[in-house]
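Structure provided below as structure tokens; questions to follow.
Just one protein chain is left out here, and the rest sit where they should.
So that you can tell them apart, the chains are marked A, B and C in the order they are listed, and the count of residues begins at 1 in each.
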Amino acid sequence: MFQLKAAVGRILQLGLVLWAVVTILFLMFRLMPGNPMAAYIDPTFTEEQQLALMAQFGLDKPLWEQYFIYLANLVQGELGQSFRYREPVAERILALLPNTLILTFTSLIIAYVFGVLAGAYLAWRRGSAVEQAAIPVVLTTRAMPEFWLGMVLLAIFSFWLGWFPAGGTRSAGTDHGNLLGLYTSADFLSHLALPALTLAIYSQGLPLLLMRSNMLDVMKEDFVTMARIKGLSNWTVVVRHAARNALLPVMTSFAIAVGYQLQGNVVVESVFSWPGLGRELVNAVSASDYPLAQGAFLMIAIVVILMNLIADLLYALLDPRVTHV
Amino acid sequence: MSETVIARPALVSRLFGALRLPINDPFAVAGLVIYAVFVLTAIFADQIAPYDPTEILYTEEFDLAADLRPGEQGFVLGTTSLGRDIFSQIVHGSRSALLIGVTAAFMVALIGSIVGLVSGYFGGWIDALLMRLADIAFGIPFLPFVIVLAAFLEPSIWNVVFAMALVLWRDTGRVIRSQVLTLRSRGYVEAARVAGSSNLKIITRHIAPNILPLSFLYGSIAIGWAILTEASISFLGFGDPSQISWGYMLQDAFASQALAKQAYYWFVPPGICIILVVSAGFFITRGYENILFPKLGR
Amino acid sequence: MTTAGKHRHEVFVSARDAQLHFRAGGALAAMRGKSRLIKAVDGVSFDICRGESVGLLGESGCGKTSMGRMLLKLEEATGGAVTFDGADLNTLRGEALRAFRTRAQLIFQNPFDAVNPRFTIRATLAEPLENAGVPPAEREQRIIAALELVRLPNPAEFLDRHPHQLSGGQLQRVVMARALILQPDFVVADEPVSMLDVSVRAGVLNVFRDVRDRLNLTAIYISHDLALVRYVCERTIVMYLGRIMEDGPTEDIVREPLHPYTRALVAAVPVPHPDQDHAPLPIGRGAPDPLNPPSGCVFRDRCPKAHARCAAEIPVPRQVGTRRVACHLYDEAGAAAPGKTA
Partner (left out) sequence: MSDILLSVRDLEVGYKVGRRIIHAVDGASFDVPRGAIVGLVGESGCGKTTVARALTRVIADNALITGGQMVFDGRDIAALPEREMNRLRWRDIAFIPQSAMNSLDPVYTVEYQLNEVLRRRGGLSARQARMRSEELFEMVGIEPGRLRDFPHQFSGGMRQRVAIALALALNPKLIIADEPVTALDVIVQRQILDQLRELQSQLGISVILVTHDISVVAYVCDRVVVMYAGRVAEAGPMAATITRPAHPYTIGLRNAFPDLQGAADGMLVPIEGAPPSLVEPPPGCRFAPRCPFALERCRLEVPETHVLADGHSAACHRSGEADMLRAEGSKTQTWLSA
């Protein structure tokens, strides 16, 4: 039986972490040099708007009171107004989230499918020339700045060969109706290709190396030796016993990788002008649009924390040693 | 006490022995060689670089030496759109990389090791507190955090170091803590307790020498992280414009349409340099791949 | 003190209703509701007189090692008291604790784990001397003397070697030498030969017996092996799931075990000759589960003689002849021998 109690405990714990991150965010934006009110009030707002915001965020009150107002606003999903877009931050962020998620998941799924298979293969071919050559190459992909890889791919496939567009999610003048229509269109997919490939190349190293080293560890386990002594076929030994056991931590790493990836997206989205959370964060910070920056940061943090939680739950669900006590 | 003075050389040699540098692994050797070249380049940058990296150069015909291809007019790697020597920028870029890499790695390894040691050895409420702090650090998205921090603080390469010290100790701290937990249950640590050794003595004599290799491994990984982070931050335009770094060069190239101009000589070399230095750290720690993703090593 | 039989000396080490309870999985697991209370030691009382050697016998998970660690203040009792030479170990601090650390020593189970692999034998043996403030000039001589005491031939040759250059038997002697170098009066040996090969075990056991007699040590010998305990201890305390089942002269326990658990234990010990009893053991199948011990007598779920009372009431140890037995079978006999309960 799945342990509900343990899961609830973990959720509470991560709730605590979320609260801490929110608090750090509050302090960061309030204690920054200069006028703390600048975090919420654009000097170009009309006086009326300024007063309304002052009241909403209690900016005339002492810091601790502001903090509680800030928390109360957060709980209601109230993140303030973007200076640049003159629209609620929450709406803006929720509109950008799908773009980021689709890029993240597409690239990670590619990376994991490739990484798991290649990792298992390299473990199986341990000591061979292929393995000797592959590992340094994989380590090198982990050492690349993602945005640089994106730049190289852009220079080659977009500017030189002209196979893929250079940025954005759709070509000018196209309209695909709703989101589903957009995401399934060929135009969108050709825009997605390069950024997804960039992130996939960077990310595949993690599942690959993890799968390989887990496999190598599992292959040393007694139960694998026993499977051989039982006369089971090589396929059964390697796939059903070694790979099945090695896969467990790789699966849970997927969720954590989503969290990591989201941070890496910040640069890759900028290179490919991909209208996602990361690029929005960068632009907002550059343009001193603090409410928007704060909101984007918060959203990314929430996904990171959520993914940490999912990783734990996944682990508990997949490992019988945790599930069946 | 005279005894400690005598014991010191032995301790030092023991510490170095503890690092167990993998000199029979060709990739590790390659990594060490890359590090050596990198460090030498950084130290002698002024002697190696033919020009000041920020100086705007002119050709013999007194034209702006802009967008020259490699080899033209004697510029080994060509020039930028503003007429600066790319090769000199590469050479000087190694300075900021070294500076950031080493200080950040040192901070991360130091803080992580101390947290891990204290948390693992003493346990109890200190452990609970430190590990909750680590949980929080794991909840902070690192790159966005650096961006926001860099935006609020004066542009400086130290922002990256500061941010890394604030956040990235978590990985090192956790792993070292679990290592300390195993060590603490070893018979010889218990034996030292029974023999009446103080906590300080047990930590310095029996535990620290065993975790030093791990700190070192994390340090070399952190060098790579620091350089990559600085590159990302500079690329996004939050770097220190007065300091030439590889990330700054890439941003300059990207913003100056180098991709469309097919100016590979401009944006490829800095990338290669970053890859070389970062992968050097990975090569040295090869065989310890698990430490690349500590959160997963349950 | 009636249990001590021939020892009519003062009580040196004693446990009074000693408990060691802890939560498995640490504080974090407790917060998540994952942990459970483990009663490693649960209400153990005994007195050990100066110069006595006592075996703590039991299966894995019976609490014998935890009890041994409490006697050395490596764990603190969570209930009851453990005293050493009249001092309560839980309140021992500062100078008194330092003095205790020189007087009470531990001999480890696994010699390869018990010495720091980076240290030479000299450095290993010097550590307790440094802590005790022995001047450097005297140390070498004390180290050699300690190694001679444990009959390590040509001790000077070993001083600069590292542990991996020694055999298990040699290393275990080094571990014993380290325990003895400060001339303690109390030693706890935790399965000191279980990791060693049979052909060298006897040598280490003989050294242990010899040194104990020569230094008039009070010794606790923790083991799962009755035959070994019999070789080194005149008195044995049999534990099961954190409690004492039977306590008395070893020879009496071997010849005529009283507690049903001890009976099964004695019957189960294999002997190295062909003519032995193959009758089924007088004990139920299954294994002790420290997480869910039965109510009343912790042994009742495997006991062939369990009756209703065993589930309802925890048996109190009673004097039965030379021994103390915690079993409801002896309730009347216990009533005959007056007054001695925990």
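Here is the rule we use: contacts are C-beta pairs under 8 Å (C-beta built on N, C-alpha and C of every residue); 3 or more make two chains touch, one makes a residue touch a chain.
Keep in mind that this is a model prediction, so the values were computed, not measured.
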{"item": "Which displayed chains the unshown chain touches", "value": "A, C"}
{"item": "Touching the absent chain when the full complex is considered, from C:A81, C:V134, C:L159 or C:L281", "value": "C:L281"}
{"item": "Touch residues of chain C, complete complex, unshown partner", "value": "59-60, 167-170, 197-206, 224-228, 230-231, 251, 254, 264-274, 276, 278, 280-281, 283, 285-287, 289"}
{"item": "Touching residues (missing chain, whole complex) on chain A", "value": "221-223, 225-233, 236, 240-241, 244-245, 248, 319-321, 324-325"}
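Everything that follows uses one rule, which is that only the chains that are shown with their structure count from here on.
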{"item": "Distance-maximising chain from chain B - centres being C-alpha averages", "value": "C"}
{"item": "Cα-centroid distance, chain B relative to chain C, in whole angstrom", "value": "51"}
{"item": "Chain centre separation in whole Å, for chain C relative to chain A (CA means)", "value": "54"}
{"item": "Geometric centre distance via CA averages, chain B-chain A, whole Å", "value": "23"}
{"item": "Where chain A touches two or more other chains, by residue", "value": "13"}
{"item": "Of all residues in chain B, the ones touching two or more other chains", "value": "none"}
{"item": "Contacting residues of chain C [partner chain B, same complex]", "value": "27-28, 72, 74, 98, 101-102, 104-106, 108-110, 113-116, 118-119, 127-128, 130-132, 136, 175, 178-179, 182"}
{"item": "Chain A partner contacts - residues on chain B that touch it in the complex", "value": "27, 132, 135-136, 138-145, 147-149, 151-152, 224, 228, 231-232, 235-238, 247, 250, 253-254, 258-260, 262, 264, 267-268, 270-271, 274-275, 278-279, 281-283, 286, 289-290, 292-293, 295-296, 298"}
{"item": "Of all residues in chain B, those that touch chain C in their complex", "value": "2-3, 14, 18, 128, 131, 186-188, 190-198, 201, 205-206, 209"}
